[in-house]
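A single protein chain has been omitted; all remaining protein chains appear in their positions.
Residue numbering begins at 1 within each chain, and the chains themselves are lettered A, B, C and D in the order written.
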Amino acid sequence: MNLDVAVRKHYGGFQLDVSFRVTENRCGIFGPSGSGKSTLMHLLAGLLEPDEGVIELAGETLFDSTRRINVPPEKRRIGVVFQHSHLFPHMNVRRNLLYGWRRTPEPQRRIDPEALARVLQIDHLLERGVNSLSGGERQRVALGRTILACPRLILMDEPLSGLDEELKFQIIPYLNKVFSEFAVPLLFISHSLHEMRLMAEEVLVFEAGRMQQRLPAEELARRSLVTGSRGYANLLTLSDPRPRGDLWLYRWGGIDLVLTEPGAAGDNVFELAAKDITLFKRHPEASSARNILPCRVEGIFGVGNRIGVELACNGGRLICQIVPDSVRELDIRQGAEVVAVIKASAFHRLY
Amino acid sequence: MNLDVAVRKHYGGFQLDVSFRVTENRCGIFGPSGSGKSTLMHLLAGLLEPDEGVIELAGETLFDSTRRINVPPEKRRIGVVFQHSHLFPHMNVRRNLLYGWRRTPEPQRRIDPEALARVLQIDHLLERGVNSLSGGERQRVALGRTILACPRLILMDEPLSGLDEELKFQIIPYLNKVFSEFAVPLLFISHSLHEMRLMAEEVLVFEAGRMQQRLPAEELARRSLVTGSRGYANLLTLSDPRPRGDLWLYRWGGIDLVLTEPGAAGDNVFELAAKDITLFKRHPEASSARNILPCRVEGIFGVGNRIGVELACNGGRLICQIVPDSVRELDIRQGAEVVAVIKASAFHRLY
Amino acid sequence: MLNLAPQDMQAIWLSAQVAAAATLLSVPFGFMVAYLLVFVRLPGKALVEGVVNLPLVLPPVVVGYLLLLLFGQSGVLGPLLQALDIRIIFTLKGAVVASAVVGFPLLVRSIRTGMEEIDERLLLASRTLGARWWDTLLTIILPLSGRAVLAGMTLMFARSLGEFGATIILAGNIPGVTQTIPLAIYEYTNTPGGDRMALSLCLVSIIISFAVLLANEAVSRKFRQRATR
Amino acid sequence: MLNLAPQDMQAIWLSAQVAAAATLLSVPFGFMVAYLLVFVRLPGKALVEGVVNLPLVLPPVVVGYLLLLLFGQSGVLGPLLQALDIRIIFTLKGAVVASAVVGFPLLVRSIRTGMEEIDERLLLASRTLGARWWDTLLTIILPLSGRAVLAGMTLMFARSLGEFGATIILAGNIPGVTQTIPLAIYEYTNTPGGDRMALSLCLVSIIISFAVLLANEAVSRKFRQRATR
Partner (left out) sequence: EVHLSVAASMTEAIRELDAAFTAEQPGVTMLPNFGSSGALAKQLLQGAAADIFISANPKWLSYLEKEGKITKQTVRDLAVNTLVVVGRPGVVVNSLADLAAMTRVAIGSPGSVPAGQYAEQAMRAAGVYERLAADKKLVMAQDVRQALLYAERGEVDAAFVYRTDALLAEKAVILYAVPAGLHDPITYPVGLTVAGEKNGAARAFYDFLASPAAVSILEKYGFDTPAAAAAAPGR
């Protein structure tokens, strides 16, 4: 994707004024309520007209106020999952789902409606009228409807809010698979840093109508170690779980890790909070923690009383969060050897 | 509150059949999408008529199919925050907010509209038409509108979804304060275990139209140590933060804890994941962890490879999650003395 | 072009009065009937609707006769009206009644169509906020069907401007008293060389209705503005 | 009670034909005009609306007269129609045209009111899903204004059953050929002692319109069912 945006839109007291270029395939938009996220989506999709500016997608000019270009929404092939589902009330679930699909030329229909409905767990609802759906069901139908239109770019406005975690983590990997398989780029609004990291590569941070920052999702997560309320989480791909007593051994790079959670054969993605890693100068004695990894310090970052330590453990990389005092006490500097201790229960399987 | 419900409602293929009695003042409803949560709310509020059953609130029969009683919604004085805000499109924010308030007899108006608008951060929007609001703004107006009607019971259907964390944690303590101050009981639907623990005392777990479980919110959280994906979190009330170097000392019962996060004077609520507590047999040497607390084991619970250990530390109580191997190695049994090690960064301030 | 005789001016003024009065008087009833038909469950609804539609189905002249039978001295309501010293026949009141009756189905239909499109969940929301049915009616249904009411009023006003058959029977065709524009036009067509004058009056009718239409659009746009984005 | 002469039966049959034909023929145009007025930005909109409303504002007789000027042998379209061998005047086609023209403003108004209540965001959603304007028109706007279209059709059908003024001028009153119910009623009422027969025909009118009304309700309820909860 190559999305170039430089627009300005004025609404009563609110002014949106952003200009950015996105090349990443999956991009998140993050920002407090009322910061202009939905407005941006409407502008991109052609549902609102900017006061001035330019929008270009993959080299094609979709809007240009000086050249008086304004491609209508239906020709932009930009899919939108609205914050409120806006399902067609006179059609059943199936007809809603297939609305865009039927309007997509045959060769561009790259997604299997049946499979999608199964993943979204709406396959048993297909013949139902949409007015009798629950909130979460509506949201899933809206999500499916947009994806099936096989657009060139998908804009999603909090598509997963209102879904329980379990469902969310069933849907996210599927979406990731589909979007990368068909190289459909994605602009994703969410209030959840967690969802953001799982779905987006890069994040635009909005505040009061302006783009305050743009940074890799990974970086945003690291910063949250400093400013956020929940801290940084390592995402690890662990493979080949084997039972060992009550626990499970996973392969991570060159070493084995001990986890409480079982996983699927092959690769599994686990989350490990930076705060869950404790560092020791020497190998500790009897501990309730199951994983004791010798590591080398690769770097130190962070400000104030939260310090991030980047560790290299036998090929793998981990971020650990500690306090400044510990830096002094454990004599942590680049190249130092430390022992990282991780409880088997600290790993949280995402998918 | 004393809410007695025993209702049955049939819809196409879906059947809701629940019967429970709630006496707690704040009660959560938890369950996957489509499990009948919103349907229950509609039945309670009188917006849907049960096929059969009884609904009683504070001794008053609101519905009884055998006695043919069906109190109309406007006489039930049950407030509803709908999953989709349903704001009145022809009124501005102020008139929406005050709609119920104006219909409440003077003596029952116990909440200050101005203060509420400030907490919800919609005070700058009062003169705006509701059709120009952002998604999160709409949701806050809907929340305020219901609360201002000062009902006898408030039903909330995911009122905080779509709001960023920061805002959520500004709103929750206010709601808690208001609801307990005026003893307004609350039934709260959410997909977030976290919100649930903060807002509700007891939780009804729904599944496919039936109440699968009911348990204290605390208990649900403990179970999640076993079954959930994120584990149990301790909620600690810490007071009187004092700076110490880069860090902060807080009073917790008889002892001081070292935290990275500053807090407000007086009481602060912090979250501490059970997994973030590491147990040692003896006092460990140099560790990056700042809090090293001698404790006594009060109890052990849990199944499989996740064991919850209840600890008494100088008056305070903590739940720590460990693996079975550790139980053996550290010889953990009721009455045993252990050392709990907690990193200063493990505490997460909620409010 | 518009060289109007003084008696034409009178007809125009009478017509405007009649159309305005008939429209304004009918609106509350029309609103009530529409509300009844849309929101209230009652058994004989189809019957009510049938009766409301009667004046539309019957030729206006027949409507006029029926009204004459109703309001005439020997009619059903004749003695009552006489007791109250109200004269309907051959008065402007008669013209108003005729226009109101003939235009009523149009008004009701229009308001109904608007009411049926109101999101029911808003009504539910208002009730959980403590509003009784009449409160919801006034604060939610009324404003949200505002545009439909306006549309109905325009329709009815226009219809009143052109109402001939029932009016000539009930109110008579008395120049200066009950001769509205359509009656004056009728009279001109019975007069040598009256076509030109008839055309002038037609134009006046058109202009008036056009003005009403524009006013309606303006007000209606206000309603709409409040419900977009 | 309903002792009808054979010629009355003819009138009833003709009336039903005329009302049905006028209604069905007008619906596509009415829908298009309403769409134009609601969704399309164009400068002379007020003018279009004024013209559509004309037949409502003018007395039906005048409308009939104007149609005669248009379609008559020496009228504007006369030569064209003659070339195509289409006869409007004094034929049932004339009655259909008269009814269609007179009822058209009612149809348009009703459809408009329904269209204006459609949630604009649904239209936007359909466009982001790749629907062109005409696609959105057919798949979203048309079904969602279905009830309003039905309401308009009922209104128009009823109006056609009662249409007298324009019909008698354009179609003439030829028994068995163009004599519809209102024309037959008129004859009866102008015959001393004809009132009873007139009443019978009125009743027939009412019964027909009632049937149409019930049919409308039934279909409309289907539309509504799909849009509740």
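Following the convention adopted for this analysis, contacts are C-beta pairs under 8 Å (C-beta built on N, C-alpha and C of every residue); 3 or more make two chains touch, one makes a residue touch a chain.
Because the structure is a prediction, the values reported are computed rather than measured.
The shown chains contacted by the absent chain are C, D, with contact judged over the whole complex.
Across D:65, D:104, D:157 or D:210, the single residue that touches the chain missing here is D:65. From the options D:18, D:58, D:169 or D:208, the residue with contact to the chain not on display is D:169.
Touching residues on subunit C toward the chain that is not drawn are 61, 65, 68-69, 71-75, 78, 89-90, 168-169, 172-175, 177-178, 186-187, 189-193. Interface residues of subunit D with the unshown chain, by the touch rule above, are 65, 68-69, 72-75, 89-90, 168-169, 172-177, 179, 186-192, 194.
Please note the rule applied: only the chains that are shown with their structure count from here on.
Centroid distances from subunit C, each centroid being the mean of CA atoms, peak for A.
The mean-CA centres of subunit B and subunit C are about 57 angstrom from one another, to the nearest whole unit. Taking the mean of the C-alpha atoms as each chain's centre, subunit B and subunit D sit 60 Å apart. In subunit B, 132 are the positions where the chain touches two or more neighbouring chains simultaneously. In subunit D, the residues that reach two or more other chains under the touch definition are 228. Going by the touch rule set out above, the chain pairs that meet are A-B, A-D, B-C, C-D. For subunit D in complex with subunit A, the touching residues are 119, 121-122, 124-133, 135, 139-140, 143-144, 146, 223, 226-229.
Against subunit C, in their complex, subunit D makes its touches with residues 46, 49-50, 53-54, 56-62, 65, 105-106, 109-110, 112-114, 116-118, 120, 147-148, 151, 154-155, 158-159, 161-165, 182, 185-186, 189, 198, 202, 205-206, 208-210, 213-214, 217, 224, 228. Taken together, the subunit A residues at the contact with subunit B in this complex read 11-12, 31-34, 37-39, 83-84, 128, 132, 134-137, 140, 157-158, 161-167, 169, 191, 229-231, 245-247, 260, 273, 275-276, 278-282, 284-290, 304-306, 321-326, 329-330, 341, 343-346, 348-349.
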